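What follows is a single structure, and I will ask about it in a moment.
With one protein chain held back, the other chains of the complex are shown just where they sit.
Chain nomenclature is as follows: A, B and C, assigned in order of appearance, with residue numbering initiated at 1 for each chain independently.
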Amino acid sequence: MKKETLIIGGGITGLSLAWELSCLGISSTIVEKAPFMGGHVSNFACKATQTCQKCGACQLEDYLSKVHKAENVDLMVSSTVDSLTQNGRDFKAMILQRKSMIVSDKCDDCGLCLKVCPVEGALFYPAFDSRLYISNEKCLNSIGVHCEICAQICPQGAVELQEKSREVETEVASIAICTGFSPYDPTQKLKFGYPRVPGVITSLELDSILRTGNFQSAAFGETPKSIAFIQCVGSRDPRSGTNYCSQICCGVSIRLARLIKNRYPDINLTIFYMDIQTFEREFDRTLDRAQSDINFIRAMPSEIHSDEDGFPRVVYHGGDETRQMALFDMVVLSVGIVPRDPDLPGSFPGLWKNRDGFIGSDDNGVDAGHPGIFVAGAAQGPKSISACVSHAILAASQIKRYLDRTMRGE
Amino acid sequence: MPKINLNELDPEFKHRVAEQPGGEGLKACFGCKACTAACPIQPIDKRYDPRKIIRMALLGMKKQVLESDFIWLCSSCYGCQEVCPQNVRFTEVMYAIKNLAAQEACIPPGLTAQRSLLKKHGRLYEVGEFENEKRLKIGLPPIIEHAEDFDVLLPDQTVEKDPGHSSTFHNS
Amino acid sequence: MSGRVTQSVFLKGVHRIQEEASSKVLILGGDEYGIRIAEVLKNNAFDSTVLFEPNEKYPANPKAEIVQGLILNISGFMGNFSVQIETSSNVTHSKFGYIVAAQPPHRKSKINAFAINDSKSIYNLSEFKDYLKSGGRLPERKDRWRHIAFFFDLKGSSEVSQFETLVSVLDRLETEDRLQPYVFTRNLKVASPGLDARFRYHRQRGVVFFKFDNGDPVINQDENGSVITFVEPLLGEQMELTPDIMVFDEILGPTDSLKPILNLIPSSPAFAPYLQPESSRFQGVETPKAGIYAVGPSRGVFDIESLNADVQAVTVAILKASMEKPDLSGKGVASVDHGKCTFCLTCLRLCPHGAIGFISRPEIDPLSCRACGVCVVECPMGAIEIRPLGDFTHSTETVSRPIKLIVCAKSGLQAAAKIKAGILSDVEIIALQCAGNVSAASLLEYFRDGARGVIVAGCFKGNCASIYGSTLAERRVGYAAEILNQAGFDPERLEFTSVAGNTPETVVEAIMKLKSRIHHY
Partner (left out) sequence: METLLYLGCTVPIRNLNYEVSARLTAKALGITFRDIEEFGCCGFPLKSLNVEDMMVTAARNLALAEREDLDICALCNACAGTLNEVAHQVRTNPEIREKINRRLKPLGLRLDGNVKVRNYMRLLWEEIGIEGIAKAVTRPLNGVTLAPHYGCHYLKPSELNVGFDSPEVPRTLSDLITATGAKVINYPSLLDCCGGGLLGMSEEVANAMAVRKLQEVSASGAHALVLVCPFCNVMYEGQQKKIAKSTGIDLKTPVVYYPQVLGLALGMTSEELGFKLNRIKPKELLEIVEG
């Protein structure tokens, strides 16, 4: 059956867009390549201390439950859009779905499959879930190698492998690109020692650790006593080709720092920054509070290396006369947002990339330049969770306008 | 500590430095101090501090920069340049500043000497019979000077002022 | 567009809603956004009236109906707001279906904060922008460089939009010869597309930025003008500057004229002077009160991109609202038993959503009601009723499931859904629209009926869709625990825990701790 909108990407933007469209009576199909919906946000921790820190991560759960209940939204996980062609005003999409899965009702977490799987990461527990998933990308079957070791060993018969992709052809009247962002790859910044220097992690990894519970459970062994955050790793950095602010990282790091301080008051926290960007309404008060128990240093470190005992050492110049070499148990690289290639199959005249490499949009912020194709969320530029939702609402309004017009034959 | 009056500084200076070959990046600096943290000289001699030199140039402290002896302390290791997120290419900026100093303020005597040697012999060291005999002994071909090209190539130096405070400069 | 469906039994009876009023929108605030919202709404078959304040400039060719005046009073509910407006000639009474607050921001000057006198060469940033826009010139100085000093993000933090303004002012200034701009600042707000690149561009053009971590610059004035004294942050040297012009950015906030609307929402003291709580529960332009929408400054948004998005979001919100049908089954909406009601008006004062009105007796508007149950619990007569959600399977078998987990449908319910069945084997989950529907009495009843332990899981403070629903719940848990204690029971059998939809581990932890505390009972 023809859907009105094909939403590519089932992250917070795609889900909130589907919900808004559904409220406006517009049907949609969300195609998500991972075996679950939610995108990056599904790995983010709730940053509430005693009170909510307005990070917006819990919005995902809210939208997931709403979208699951909505009648006119189809959810397709483990799926990719294989081809996309113009068909008059409409589009024809070929969606490939390979839904190998572990049936959670049957699975008893014995772990046998994990032991026998020949590919690391092909079976995995995401941070947000106690259930086991099969990665479409890593499972051997996805590259055409027949393998059913896990299915054979499972005493519960919980593994359902789907070797061949199911092809689903759909016709849609509009397309929304909600493919989100990629985190900046900090291995490009060799000076910062990731992942060579033990204890150097990214802000996304820290978020995921805190989501799962605590430092011990994240195979860190011990709870760190001191943590440093390095801001602007891959942001505001023309040398790395990112001549823009990623907008979210100050908020993320300060919230993470406050969350850590709340859970582990004894951990010493330091944030290295360039400029602190406003991220909420009572920003002055938030910043004052944060500054009272977090050490803020305006400096970009030159180097992070491992000291004799294997701890990360940060070399920086804080403004005193001499350079400092500070030892931490953990250093968090607050990585920026960089464009992700949406890999839109098929070519559509008018689509473009903006100065920073994100999908271009016209003045209204969501028209991607080709009639019927829209872009929303971090695919269009760095955005916080709430900004992604706002952008999705904007996209919903423009999609509705577009559909109204095409229906009237304009 | 006497106050520096910004009104008396030279706002044109930063543009002058930026116009020199290699100086282009200077004005992109946003003061993150990574350069100083990466500099191997600064911990040894506080007078040489990349962020401060950039800052002084940006503020138009022309005299204080060009007539200083610290600008000659850069070892050209490119440490600062490699860590700069804004692509200031500070090693090259230092050369631009030194070039300006050479034009209108002062040159350490050692460098002047090097230049005259170069102009005279086409190389930093005069090659005499002694050197070539030594080479011959170990089985190496002789070195022949081609100084004539350098007379054409390098113009005569116009400005040569004594820095007046060259305590740290000495010939090697 | 015919407006929303208004078949509520009591709405028909009490409010006598007029169909034509329900599709009319009142937009507060002229500026450009008010007019634009009117245009977008017009395309979606909503008629708007844009209200300009008496001192606001009037556009030449407005594409919407315009009224200039002040709001005296607003009352009513979505679909049927009564608005009293005082114009220069008279006082009018009109009906509107929806109200959109789109006033421009209130700007508070920072000049006084620097303890200096406002003089000819001193400007607020917005004034200076207008001055240049209208062709204003900088003082001529043939003999020397002119120096212009901008102050940004000092004495109170500044918004991204103000840095955008500053940069656009610099764009204009750059064409002038022998002019040196200096920017004194704390943090530069570059979190907007292209802004950091523009900041870089102006550095390249020669603008000098001083970033202070502490020790703001001091300005001294005498008859010769102003002198700025400061310690240069990167050099550590004492410096001074005698600028020809000084420009100060301003503190932005919502306009004062939101008061009549804030009065409509009983929970507004929690988020005033804004119209929207700062909470991810309120996406886009929605406020706790159905039918009232907050655009831009009135919800704390100042940057142009978000403002543009808000303009569209208003239409989405109004369209959605116009399609919404009241829940007439009674399952999800509170209703008043008028036989028991004694007109104490507690419910009216406490409804976080402003869903309760009084026309000869308290009435609950079914479209505005969010079924949080705050009124149900607080009504001293027990005259209001709302039923728990019916869509979560729970046993009433206290023996097999002696632990009661009372969850909010917006957070705890989702968290509980992620918990392994084993942990929940002896737990009965009771889902409410909001933890605010938990009463001390009901908690005691669970114990009376044989529960061994009770956990109430409400949203974190600041994340409650009913503003203070979970705070009330926590307080009531405290009362109940006190009563248990006095009655000789262990109060530790009862606990409140804050939870979000993505923190199942906090619920698990609470259950495990409770179990270990009560295992000997």
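Throughout what follows, contacts are C-beta pairs under 8 Å (C-beta built on N, C-alpha and C of every residue); 3 or more make two chains touch, one makes a residue touch a chain.
What you are looking at is a predicted structure, and each value in this text was computed from that prediction instead of being measured.
For the omitted chain, the shown partners it touches in the full complex are A, B.
Annotation: of B:Phe13, B:Phe30 or B:Tyr95, B:Tyr95 touches the absent chain (contact as defined above).
Interface residues of subunit A facing the missing partner chain: 190-191, 196. In the full complex, the hidden chain is touched by subunit B at residues 20-22, 40-41, 44-45, 48, 72-79, 81-82, 89, 91, 95-96, 98-99, 102, 107-108, 110-111, 114-115, 118, 122-125, 127, 131, 134-135, 138-141, 143-146, 149-150, 152-154, 157, 168-172.
We adopt the following convention: only the chains that are shown with their structure count from here on.
Distance between Cα centroids is largest for the pairing of subunit A with B.
Computed centre separation for the pair subunit A/subunit C is 26 angstrom, with centres defined by C-alpha atoms. Per-chain CA centroids place subunit A at a distance of 47 Å from subunit B.
Among the residues of subunit C, those touching two or more other chains are numbered 200, 211, 233-234. The set of subunit A residues touching two or more other chains comprises 236, 238, 298, 319.
Contact residues on subunit B toward subunit C in their complex (touch as defined above): 1-7, 11, 14-15, 27-31, 33, 51-52, 55-56, 58-59, 86. Here subunit C touches subunit A in the complex through residues 43, 156-160, 187-197, 200, 211, 213, 233-234, 236, 274, 278-280, 283-284, 300, 305-306, 308-310, 312-313, 315-316, 319-320, 323, 410-411, 414-415, 418, 420, 459-463, 498, 500-503, 505, going by the rule given at the top.
By the touch criterion given at the top, residues 16, 20, 23-25, 44-46, 48, 50-62, 64-65, 128-130, 211, 213, 236, 238, 243-245, 247, 250, 275-284, 287, 296, 298, 319, 354-356, 364-365, 381-382, 385-387, 389-391, 393-394, 396-398, 400-401 of subunit A touch subunit C in their complex.
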